[in-house]
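This is the structure I want to talk about, given as structure tokens.
Below, a portion of the complex is reproduced, with chain positions unchanged.
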Amino acid sequence: MSFSGGVATVDTPLLSHLSQSSVTLFQAKAQKQLTFEAIAQRLGRSEVAVAALFYGQAQASTEDIKKLSSILGIDEAQLAWQLQGCPDRGRLVDMPPKEPLIYRLYEIVQNYGYAYKAVLNEKFGDGIMSAISFSTKVEKETDDKGDWAVITMRGKWLPYSRF
Amino acid sequence: MSFSGGVATVDTPLLSHLSQSSVTLFQAKAQKQLTFEAIAQRLGRSEVAVAALFYGQAQASTEDIKKLSSILGIDEAQLAWQLQGCPDRGRLVDMPPKEPLIYRLYEIVQNYGYAYKAVLNEKFGDGIMSAISFSTKVEKETDDKGDWAVITMRGKWLPYSRF
């Protein structure tokens, strides 16, 4: 079983940046001691998507709400009410990030940003990789040098319109 | 052939943020009309690493310098002189990035930062994914919905030391 870090919870000072739904979800998760992996399997979604949903950075479908309420033992009507709007994304991370783990991702953008752009422009032309038509996953690999985290990001290529 | 965007060059206002080596390398690349893919194949390194090297965000080995001078027709001694120090990384991208393509990567960190952290902590415990013991690549996939850019990041997991 790939579970080694315990169950992710929310730090107190972060609470004021979160929606009511996040508080509800994280409390139930801590109570049930469920990992995102466990929830994701039962929800049929990716682990990162589930974590993002908990942090209010992704939207739950009606189906998701039904399943979550059953998995986590939360009243479905309450969860539906708290999750009914479209997420107000992006308020969670201080930029530049102060959290060391998140900073490393930021540093990758800072150091390799133009390298990614140059390679993508050569491969696809003028445009961007969408962060909306987008999915991502996290995997763990282990070799004799230790453990490796592998993050994959996959976004639709959007060429600039000509007008 | 996966070459559709022309040959990546350097915009004039960016020049003042770049080292002498970058100017030398990009000019030769434009002159020879070589893509990073073509250079990477002959250098035996990844495309993104080569682009990073051009932007002064990665280091060239003595072997790399020899090969680059031959591929790009640059005097080897001059290139060695310009590339002798350890890179002074990170000055290239305005943060938050103003360039739309690079902003999308930043937005992914902003929106999914805590989701990545939660999932990584659950999978690996307390620590970070290294951005130094790290490699990355860019791939192009095409399906009936269009083109997709796939970015993979692979970093060593570093647990916090206990002291």
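Letters are used for the chains, namely A and B, taken in the order the chains are written, and counting of residues starts over at 1 for each.
In this section, contacts are C-beta pairs under 8 Å (C-beta built on N, C-alpha and C of every residue); 3 or more make two chains touch, one makes a residue touch a chain.
As the structure is a computational prediction, the values presented were derived from the model and not from experiment.
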Next item on the list: All chains share one sequence here; work out the copy total for the full complex from the 2 shown.
Entry: 10
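The rule we apply is simple: only the chains that are shown with their structure count from here on.
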Next item on the list: State, to the nearest whole Å, the distance from the C-alpha centre of subunit A to the C-alpha centre of subunit B.
Entry: 24
Item checked: In the complex with subunit A, residue positions of subunit B that touch it -> 2-8, 14, 35-37, 47-49, 51-52, 54-55, 57, 89-90, 92-93, 95-97, 99-102, 104-131, 134, 136, 138, 140-141, 145-157
